[in-house]
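Only one protein chain is missing from this complex, and each of the others stays in its spot.
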């Protein structure tokens, strides 16, 4: 086996590269989760996450994966038999439906081709048709990690308002938060779902819910069974900076540092950086003569780019070659795009030269894997980066 | 405010002191949870945890607190209305009942005085009386972290066998595993529940279930709602060294190192060390003229010692003085022993001189807090430690 | 072999326990020693060391051990044949003489019994006798690490002034700086010599010189051969925040953090803490019926305590037992006190409970090594610590 040297290129769309500062902040003695030093940490990260979610409402932090935070969103607000409207944007939407079904919700799943954001027009039609307001929640995936397509949550809010439907708006922004503009309060989101290992630049192990007043009221009235995920108990303990059960102290220590880094860079700059890298990546893909998985020019993800290989070429074989020859992990195609798509993560703790190393690895890998393509992708990406201006990208990236 | 120097003494019974080797093992770049390097890690920690639990059955690892692993034990095996037998050994037994009730189980809660292990004689009586086998599970806390009393799981198994009752035996060994002898298979445990931040010497953030074949069969037949905690999906993914949702990679990297350290020391030696430190601590308490919370000489915990202050003296005030003057965190008294009990953790990554620093801090703190006591505790503990032989302790510690 | 668990007790008088914050600060990517980020670091540590030495004069930082900084002090200011006055306070004074002789200096070595500070009365006599001012430098060891005896540099300055002798005053404060009051400028020191691995709480690898204007003038005039140690070249580069050869970047990163910690605690508090720990240690030794190596009540070191074993008992055998049984490193007796003395370091990143663990280890070790002694040392130390007042110590410690 080849022994690799130098840094591994972790270019999957999460877990993402964790900054040294964050790893070092976690690499400190753990602490008494009931003592005054912890309370300081608790208050700090709760406030920090409110700033990141852009909310004055409570943020709940779970020792869990992002999947757990999805489950939390549902079990707090919904009961068996409740109808929910979901959109098939990709694998993570499919997984969300799976959870909903396990909790015996009645899922109305709007089909999609995995190459666009959510079909909001169809959402609107179904809401309009739902005169009796049986639909209790509309669930959308902000940044579909399996495809690289963005659905604008604000548009979903607008249509709910337009049709005056009282359903909760629940948004999975697991790979969106910290990479794409996100406004929990201003966009009228009821439940936001996030995880630590994407734009927040942490290892996996924390899940988040941001919750509106309306969602909280629904939760208070909800008799459904829950304990670990119960918002109310967490919120009650959080008032003292503590948690109802032992929190993942060291990940929280890392979270404090990670948000500090995001704020030192400035969230606006963070978002602009992701858009620029996304534009450069698409420029490369276009130059290679390949297709992005996302076909809606307004829906390209700033965080990752799903890339299709020509028919007859296995994306996983390509990924294997890139891993072995160049020590770079690229994201696999999931479920119905397995073998057809690979994903380039350009999310989190990342910069221009890391992107260029990444794209050079892809370009060389295409050659070694004998995938038909034109050269020039790397050059095209450099043209975008030199401009230091996303406007020069072939297509505008989504906010 | 005093700025403390030197190392904080984290002498709560969990989170415990994390070894440098474990913190450093976690302080490495995170990795592709779907790649070959992760699979190696996945297989390694699953096998390691089987060795620690002493089982050939599956171990499930959750990104969660230990509380989550309790919830997992219940939602996989029990359904609303199911009767379970529990024993009030202390606060963690009370919490377990709370979870059970939130999942609408019918809890038969055998009262206890928080100063003994579980009342197994009463358990036996109730099982005998349960001719129709309505009781679906007997739940005991192996090492009650709120009191320092041990309940021997093997005795519970023996009585279940004796009365030929088919109930599942579920054991919370959150603060037992890695500190006290534990034999998941040999003791016939159906579900073992553990967490990372105690004897496993990790930061909090991982929960564990070890499950018998019988428990798995029950789970397969159980129609109850669950997703995140569902054993079967995890076990299915584990066959490839992966997990159904993003695992807490860096905590797993730490887990691999922590088990390596336990095995380098030898689990037998680890257990003997905890017993010796427990004996030395009790010798000190006896010399001070104070009482241990545990009053059963056969039930003293090797992992922590609950200590009572005389009436009229507030244990939390004492703890505050010790924290401020000596930078040592001691465990608070929980729930009904609040203010009456403080807890000394001597669990995990610990040694004789750390214990002596701890006990000296307690002895000086008693003086500064004007708690009536005799001197000589520290000397008595040294006598035990010099012997390097737990047999010299005033009372034998429990296996 | 026993596998030790818990933290090693590193109670030698240097290298001392390095704080996690300092280790983590060093555990960051190294940097371009000619770039702007390094210059910031360079300026920061140079200014920080001026504050620690209490000087407005240049501080020179070498990638070297403290021994190198001694050599630097000599080769910059002295030439073969120059007469220097030194005092045999212990092994480090002997080593200093050794270096001087290797550089062909003419050493006038005032004998000592290794149980007192320097014989300043004799220094004064010899200076008075030196009518022709052949003596070019008086060299004293501030805190003699091999014995635990302090020589007050200010007294040396006063006597030089009193007898109006122009010799340079050179002070080895390797184990003094950061633990004992030190005033390079106010005390009129010409060359101060220090190292990183003592009160500065860093790993070994940095040596320091602080230099007076007078010393600099002497150096400028000195034709002696030198390159690596040459002050002038370093000082010239330091004006730009850089160094003439590659500096030990990561140790400098640690130094910045270590001084930050010292200043957060407050240097006055740091000094008081060391005195209090020294007093508690002596109280223990007195209670055990043992002797401190230092017999001058005004000369006890706040940083370490040399302790004598009764005749017929081998201090290194005792140390071996303590290391094996209790995982504690104590300082060995050096040179003429080999086997007779062991040294307890209570210097650097340290606190009350660490000291109590240390002293308990010594007390238990005395017992296991069958060294005749009374009990009660640990108790006596606790009495001092509870007072939180060095005034209660049996003998006043030296500033």
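Each chain carries a letter (A, B and C) given by its place in the written order, and its residues are counted from 1.
Criterion: a residue touches a chain if its C-beta (ideal position, glycine included) is under 8 Å from a C-beta of that chain, and two chains touch if they have at least 3 such contacts.
Note that the structure is a prediction, hence the values are computed from the model and not measured.
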Review point. Out of C:153, C:205 or C:377, which touches the unshown chain?
Key: C:205
**Study point:** Sole residue of A:182, A:326 or A:342 that reaches the chain not shown, by the stated touch rule
**Key:** A:326
Review point. Which of these, C:34, C:56, C:162 or C:370, touches the one chain of the complex that we don't see?
Key: C:34
Study note, to complete from the structure: Among listed residues C:139, C:235, C:251 or C:362, the absent chain is touched only by C:251
Exercise for review: Spell out the interface residues on chain B facing the chain that's missing from view.
Suggested key: 20-21, 24, 27-29
Study note, to complete from the structure: Interface residues of chain A toward the undisplayed chain are 3-7, 9, 17, 27, 261, 264-266, 269-270, 273, 325-328, 349-358, 360-361, 363-364, 367-368, 375, 378-379, 382, 385-386, 388
Point to revise | Touch residues of chain C, complete complex, unshown partner | key: 7-8, 10, 12, 14-18, 23-24, 26-36, 62-68, 71, 80, 98-99, 102-104, 195, 197, 203-205, 225-228, 230, 244-251, 323, 329, 332
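The definition used in the following text is that only the chains that are shown with their structure count from here on.
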Exercise for review: Quick one: compare the interface residues of chain B with those of chain C and tell me same or different, with half as the dividing line.
Suggested key: same
Review point. Roughly how many whole angstrom separate the Cα centroids of chain A and chain B?
Key: 35
Point to revise | chain A and chain C: spacing of chain centres that average the CA atoms, whole Å | key: 54
Study note, to complete from the structure: Note: chain C sits from chain B at a C-alpha centroid distance in Å of 45
Review point. Which chain C residues touch at least two other chains?
Key: 27
